[in-house]
Structures are given as C-alpha cells and as structure tokens.
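One protein chain omitted, others in place.
Right after this comes subunit A.
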C-alpha cells in the first residue's frame, strides 16, 4: 500500500506542474494586468506610475522568463508574492484556508450525513409519501441557484426573524473566548454551511436512493433474506454498504472542489475564505495570488482523489491497490 501511495504522489506532482504551466498562460490571456488595475484604482496614474508597477512585479520581463521564475519558486514551495496585497501568497492562503475548510467541511459533513440518511429512508419507503416528499425536496434544492437560497435564508433568518447573523465569521469586537467563541462562530457558520450543504445533500440523497433500490434487487440480498437475517442487518450490511460505492466516488470528486467551490456563498455571507480570495485576485489580475489559489485547490483535488481510493478499499475489500 505504501508503494501505491508513493507512486500516486509522484504522478500527482507531475500533474500539478502541468496545471501550473497551463494556468500560468490561461490567466495571462485575460485582458488587463495588475499594474493597470492598480493605477486605475488610484484614480490617477501617469506612465511612470504604471511602468514602475510593471517593473516591480516583473511584468516587464518576457513571458518565458516570468514562467521560469514562477516554476522555480513553486519547486521550492514558494508561491510567490502578491502584487496587490503586499504579502507572500502562501501567508494569504494559509490565513484564509481554515475558514474555508471549516465552512466547506461542515457543509460536506452535513450533506453527506443527511444525504445518505434521507436517501436510505426514501429507498426503504420507496413509493410512499415519505419517499415522494424527500425526492421532491431534493429536486428543488438541486435545481435552485445557491445565491438565491443564500439571499432567501438571510432574508428569513437574519432580517425577519433576527435569529442568525447575516455576514462574517464571528461577532467582530465581541472578543468571545472558549465555548462562547465556538457558539458564536457556529451561529455564523450555520446559514452559509447549510446553503452549500443543501445542494450537495440533494445529490447524495438521490444517488443513495437510486443505488440502494438497485442493490436491493440483487441475488445476494435475496440470499440474505432467505437465510432469515433481520431486515435492519440486511439493509445496513448488505444493501447500504454496496450502495455506497457510487456515493463515495461522488463525494471524493466533490471533496476536491470544496476549497474553491464556495466563491458565491463566501461572497454573499462575507465569509473570509479562500473562494473570495480567488475571486478578488481574478478581478484584480493578481496573477501570483490567483495561481497560488489554483495550485492549492489542485493539490487538494489530488489529495482527495488519493483518499477516495483508500476509502474505496475499506468500503469494498475486493478492490485492490494498483497505481
């Protein structure tokens, strides 16, 4: 198994480098560069000002030189310097990563737990009104745009009922500690995490339901039933366990996108995470920062793919490791 992991990591590094080079050129295809954006924001910029900025950022160098400098940095784990924020990219990203992981991690946990639960429930009661209710709700949450759900949630829970805060990560200036702080962050977390969670929950629900109904008809389930096993055991050990494989595949894919996938929600809820950082870097053509976020997100996808493969194995021992 260690050999498998080592091999996969080796491959991942090569993929990552390819991603870096590709992104490097893709970003530069967009019109406008950071120097122009910053001159624009200053409301006045003479030629000297823009030229100074370009020189400082190394944008006056030929593209291959810029690429060389960048890749050299990446290879020594240096993500470069953010032109605009005047800070190392790695620091900016590390500062924001925990908030995003907390948000998307919670959303992921909520969606997976409830998705599998509701999917199982719907499959067991297939055809009844419970099944219909779950399926219809899942369809609605799947089809409704995230930002709309977010705004409606704010309108309902923050503006009208005044139960939950509408923006931010914690109550600024309250200086809570310990449990009070956790509860405060939790209150801020609830709306955005649920917003993201609802969409993913809908996919898991539908997939678990379909998959369980399919497995239920298979011969080994009939055998188990013929053996006289209790229904709960059959559902859990035989049906659910086998039905979960496609759900794990999907969850693995989605876990990889969790880091970058929260741009909209983070923006609407002013959540200080990495999705917003990426979006702002894009609008400001902050090349290094944008590339840095891409690299981190890509690395996450690769890591989660590896983890998914390992989890496969524990869900279904018949699957063997081969790189």
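Rule of thumb we're sticking to: a contact is a pair of C-beta atoms (placed from the backbone, for glycine too) under 8 Å apart; a residue touches a chain by one contact, two chains touch by 3 or more; residues count from 1.
As a convention for this text, contacts and distances are computed from a predicted model.
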**Study point:** Protein name as given in UniProt for the chain not displayed, "ABC transporter substrate-binding protein", "Phosphatase PAP2 family protein", "Radical SAM/Cys-rich domain protein" or "FdhB5"
**Key:** "ABC transporter substrate-binding protein"
Check your understanding: Touching the left-out chain: which of A:127, A:173, A:228 or A:317?
Key -> A:173
**Study point:** Option touching the unshown chain, where A:200, A:269 or A:304 are the choices
**Key:** A:269
Review point. For subunit A, which residues reach the chain that was dropped from this view?
Key: 30-33, 36-50, 56, 84-86, 92, 95-96, 99, 151, 154-155, 158-159, 162, 165-169, 172-173, 267-270, 272-273, 276-277, 280, 283-285
